[in-house]
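Left out: one protein chain. Kept in place: all the others.
Our next item is chain A:
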């Protein structure tokens, strides 16, 4: 009998790991977060069986909302099959026994780290973000008492000074991820370290967005169809990243691309960061400039032996 079997012998976890009192506490924080869009609600974050930085905040939010009939998608940097996504998906498969999926449109709850799926989300979906530092003003003002007062008085001048200094130094706003937004014309909020490419998707999104920061013990939310404006200046309007080439595998344009290093001679390719979106497009017959032709068969193909030598 191995360790896991022994633990199972002692009885199962409560549904979705957390105890019911913890869920109630998190659920109350979620309701407050929805009622005050963009405001960071303090909550009694629990220690989770994973280290801080692995999405303990997102996991607690997901565990509090998840039901037996939900279908969960778990993504890390847009991908369904990277370490963080795989282990957290396994966590909920084990503790909640629910259905999981890779397909964006099939999921009812999507927990994400640092990306928003390319496919527009629907009203029936909930997007849960893992957040490392929820306070957008933290790197400008380290004292919680002060940042709390700044939010209370809607005093966000410091954030504009920071963006202005970006322009003065670099000629443009150099913030590329965790780009600050103003929610419902009131609270300045950190949309978690998603690339600013995704900021326009947050604005008036049909799905409910919940943000959980485990180590920092904060939950915040953006209800559906809420106005979310990326901070900018009249003469330096907000812009998203652009890519000069399409995805190497599926040929998609106007999507966020990851750089993949191919060799030590400077070879590289750019592919969709949203792996489900890329696979779906390839299944539909879209081919990028670097995709293997369908006739080549399996990776390695006939030359497998040659490669091995």
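As a convention for this text, a residue touches a chain if its C-beta (ideal position, glycine included) is under 8 Å from a C-beta of that chain, and two chains touch if they have at least 3 such contacts; residues count from 1.
Here is the rule we go by: contacts and distances are computed from a predicted model.
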So which of "NADH-quinone oxidoreductase subunit H", "Sugar ABC transporter permease", "Fe-S cluster assembly protein SufB" or "Phosphonate C-P lyase system protein PhnH" is the UniProt name of the chain that got left out? "Phosphonate C-P lyase system protein PhnH"
Sole residue of A:30, A:59 or A:163 that reaches the chain not shown, by the stated touch rule: A:30
Just checking the interface: what residues of chain A touch the absent partner chain? 14-15, 20-21, 23-25, 27-37, 39, 41-42, 64-68, 123, 148-149, 151-153, 184, 186-187, 208, 221-227
